[in-house]
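What you see is the complex with one protein chain gone and the rest in place.
Moving on, here comes chain A:
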């Protein structure tokens, strides 16, 4: 596919050089992604490389939404990168750096295809990618960074000694030195570039401007590269969006690309998988009440509450809540007991055995198709019309959301002062951020602000929320017992 869409842009006589060109782009850890991957990839590789990269970008986005400081963002992103998208420098031993870089480049170009389709997606993609580039640039080995810079041409002109002397007074302003200002000035090299290439520095008056040229101290060079990266990516995305009809004909790739774009909109590509530690703990029907009060995310609390109130839940409510409880560890027998008790006295109690029992057994994979259904994740709940994500459904009536939050969580330390922050996130459509923030507040004893579920991860699945909450409780009860939480 890539060959079809991209290779056609190369002049014919260059096709022979493709291999060597490609090697050039993997020479350095950093890349401006100016060479698309021109080789065959499997559909699976195509998808996983993109999904792994998307995880990182989503984390960067939610860092921005949560106002994490630069250092925190960097820390969280580096941890996530280490897990999903390691990228080591040339000096790393015993690691296939070439393979890592291939995956890095491939993921980037797949996501370009997914995100070039609308202005909004393009803008968010560019911002997240630029942040990622910046983090990698800052953490790069200094020698390799120098080599990488030298390999690119950014159109900067070195400022000669005479010129530097002429604007000495003005340029000195941009040198920060505690003691020996003159010495620091002498040793600092300056470059000049057209001011239009670094609007961000000009805007903040961080450079000296003369005759349309900005005089940049060598240490600010990074900023020039970031803007070059951003600019090139923007232009490239525009070109890609024009070529996208070519890809649209490919039925293998289209669903993958659509899925990726959607995942980004929801915040995170969600595929939290329940691990052995958090399920099968023998939860019984009568434990559900107390678990709900302590560990459930808002969506499930709302369902639990209305089940208790009405002794009934409509189809989608039963489906979402039932699957959630199943993954939480409620066995089939306990589940039937739980639902039978809950429905007693409600409008559906007489037909329980006829209808609902079958449903419950069906969701456990014991009837009909015999498929063991997974619980719905946040992305699915976002798009559900009924019994979905309450942050999203109550977005337009913040008063209702506020009272729901207070009644559900005030016992766990959520106060009226926390509400504006949460509502603000909901307004920004960052539902998962709002939910994560609630988690942080209600677990303030063991989780700091910005830490999320763990390592800064956001909520992507109701069961993930509940499992982590239960786990934290265990940790506090028995601090010596180290829980190894698989993610």
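Structure notes:
By definition in this document, a contact is a pair of C-beta atoms (placed from the backbone, for glycine too) under 8 Å apart; a residue touches a chain by one contact, two chains touch by 3 or more; residues count from 1.
Keep this in mind: contacts and distances are computed from a predicted model.
For the omitted chain of this complex, the UniProt record lists the protein as "DNA primase", which is one of "K Homology domain-containing protein", "Target of rapamycin complex 2 subunit MAPKAP1", "DNA primase" or "H(+)-transporting V0 sector ATPase subunit c". Across A:202, A:287 or A:424, the single residue that touches the chain missing here is A:202.
When the full complex is taken into account, the listed residue touching the unshown chain is A:213, out of A:84, A:213 or A:226. If you put the missing chain back, the residues of chain A touching it would be 169-170, 173, 195-196, 199-200, 202-205, 208-213.
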